[in-house]
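Notes follow once the structure below has been shown.
With one protein chain held back, the other chains of the complex are shown just where they sit.
The first chain written gets the first letter, and so on, giving A and B; residue counts start at 1 in each chain.
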Amino acid sequence: MKSKNFLTALLILVVMFAFTASVNAGGKVYKLGMSLAITGPTSDAGNPYAKGTEDYFKFVNDTKMLGEDTIDCTIRDDQYKTDVTKRNFEEYLDNGIVMYLNYSTGSTLGLKRDFEEEEIAVLPASYHAGNLDGSNYIFLPIASYSDQLVNLAEYVAKHHKGAKAKVALFVHPSAFGRGPVSDVEKAVAAGLNIELIEVVEHGKDLDNTAMLKRLMSKNVQYVISQTIQSPVATMIKDSQRLGLTASSFGEAGKLTFMGAHYTGGNDLIALAGDAAENYFWITAFNITSVPGEGTTKQLALAKKYGRDQKAADSHNYAAGIMVAQVTTEAIKRTKAAGLEINKANLYNTLNKMNGANAYNPYTTTGPVNYSKTDRMGVDLLQIYSVQGGVFKAVGKPLESEYMKKIK
Amino acid sequence: MSYFFQIVISGIVVGSIYALAALGLVLVYKSSRVANFAHGQIIAAGAFITYYLTVSLGVPIFFSFIASMIITFFLAMSVEKIFLRRLIGEPIISVIMVTIGLGSILDGLIYLTPFGSENFSFPHFLPQAPLSLGGVSISWTQLVGIIITFILIGGLSWFFKKSTIGISMRAVSDDQFGSMSVGISVPKVFGLAWALAGLSAAAAGCIIGNITGLNFDTLHSFGIIVFPVIILGGLDSILGAVVAGIIIGLIQQFSSGYLDGNWGLSGTGEVMPYIILVVVLFFKPHGLFGIHEIERV
Partner (left out) sequence: MSANLWLATGNFFTTYKQEQRTFLTSLDRSVFTFFLVLLFGWPLVFELSNKYMLVVDNVLIAIVAVMGLNLVTGFAGLISIGHAAFVGIGAYTIASFCQTIGESHIIITHFWPVLIVFSGIVGAVFGAIVGLPALRLKHLYLAIATLSFQMIFEWTIQFMTFFNQGQTIYVGRVFWFTGKVGRSDHYLFWYFIILTIVILLGFGIRNLLKTRYGRCLVAVRDNDRAADAMGMNPGLTKVYAFALAGFFAGVAGALHAYVYRGVGFESFTLHESIGYLAMAIVGGLGTLNGSFWGPVAIKFLDLQVETLAEIAGQYMPSSMNLATALKPFTFGLVIVLFLMFEPRGIANWWRIIKSYTKLWPFRY
């Protein structure tokens, strides 16, 4: 009887092996890795971002966009800790990934040297301009935070009625927040027609009354933010309570609030309620409250994979889809050129993605352009503003003039 | 001048919320000598329960406030019974680590729900326009927050001074063996202390949630800031917790109001309470109102 049990177990093992062996027959698997904060700090952005990437890669595999080949992207949570990100990155390298998707500013900067040494293309979710210094392998998906803030400042300079506009910056107390400040200062020095009154680095303030009153006493009219949503929400709620929020752009004696990519989105409206009315937001993604071909596809993707409405409407979901799209496109083009899918070839393909070869993912407001000298993807940024509780587009997508001047 | 008064009022508002949050910690320490490092998570849990009751089940906000206080009351009591009862008599470091572990477990449980990584906002139930008294403005939410805080503090102080159970809790904090010999059930007192701590944590959570919106990170960082408050006030003094809470609130508002922006400083409101705490502890090693224990060999 004992040998019979043994034989049965052996048979089951062989069958299992046969099954697993046959699944991958006929078609290569391209390995990718992503490490981001699904829980922990900034997870309100990381969670939908991970969902977006995951869903798009599943879509690619299910609809056989790459023919018989499939993409295998491992997604791990690093809780915003650089040590864990490094560990995940080393593991992915051991597994043989061909491209890497990262998330936080801190870890992108911390691993910059490793990316150079490993010669692997990286798409981070951090649009910090400093990521491009001294690095040939980091590709920003959209224009950097510096571009976004200068773009907003240019909008202020163009549409402000009266003498020089007085602007204050409201930034996150970290590299993520402080990075663009120096670029804004350089733009002002190069002739941008605004006056930078103060740069406020916020803390975990429960009450911004003192700061807001101080800004009012210095006659500040515009507050441009580079941080995450909760501090901005607290600030605009306090401002509404104090009656300081402008009801239209540039209303005299009031504050108009504006912000970069990570300050806005539907989460801001959820946190601040009707205090978010007339908030100006700049980003390069299509949002679901401005219906279009891209957002229809985004919602359809979310529905196909059973995501709740909140995730489907999130701009971070769109951002996650977008990096997956760029990666898939790079693989597709390399394959079409008959080259092997490895780190070097994918890197070269990305560098050639410009001009006539620019890539238009349906999630962004402009085309993705990469070259040896320009590693910021989407240069055109779109300004949105909250009207009646939802974000509506303001004007057309624009590129920042002064950023080109100060480069 | 009105800028100065605005800062003072903001400091008192923020400080009274700190006092309410710290109250729970003082209660627990007073009766069982346990420092509860999971307090931030209980505050967050209280806020989320209120939100869930109000928004998903449609209960009017006042009732869900009371209901979440009752739920956290029993939650905290059961936590004490299951986990901490076994640790009576163990060295203090073990008990602190158990509360830290419990905080982590609560963290994990909250991450399972969508509350863990998303942002929510309470529906408005108070008039939006702020009150303005002589150039100083204060919102209705903040005013209600202060009123509730002081009602709770007053109620708990009365409870400790006049009611039988309150007096027995004070007896247990003084001398456990003595109270046992008089017939007081010490484990019941511990459970009750934790339950009251949970109640005040839920109240603090609701108020904070109304003022800042519900973000898990913000809420559980409260668990850290309450420690300077109770140490400054003295670990076993309720009055100390109230006074210290308001002092720390004022310090934060004053530093961010007057120090930030000058000399390139920023974020001083975060670090000032800790610096002031260290300085005060040098002169008053048991906090402002703490009882100086006389230790014998």
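FYI, a contact is a pair of C-beta atoms (placed from the backbone, for glycine too) under 8 Å apart; a residue touches a chain by one contact, two chains touch by 3 or more.
Keep in mind that what you see is a predicted model, and the values were worked out from it rather than measured.
When the whole complex is considered, the residue among B:102, B:138, B:219 or B:244 that touches the unshown chain is B:102. One of B:86, B:124 or B:161 touches the chain omitted from the figure, and that residue is B:86. Touch with the hidden chain on the side of chain B covers residues 29, 35, 83, 86-87, 90-94, 96-98, 100-109, 111-114, 116-117, 224, 227-228, 231, 235, 265-267, 270-271, 274-275, 277-278, 281-282, 285-287, 295-297. The missing chain lies against chain A, touching residues 38-39, 47, 50-51, 54, 74-77, 79-83, 86-87, 90-91, 93-94, 106, 109-110, 112-113, 117, 130, 173-175, 178, 305-307.
To be clear about the criterion, only the chains that are shown with their structure count from here on.
Interface residues of chain B, counted against chain A in their complex, comprise 3, 6-7, 10, 13-14, 17, 111, 116-121, 124, 128-130, 137, 139, 142, 208, 211-213, 215, 217-218, 221, 252-253, 256-257, 260-261, 266-267, 269-270. Against chain B, in their complex, chain A makes its touches with residues 38-39, 41, 43-44, 46-47, 173, 198, 200-207, 209-211, 213-214, 217, 229-230, 233-234, 237, 240-243, 267, 270-273, 310.
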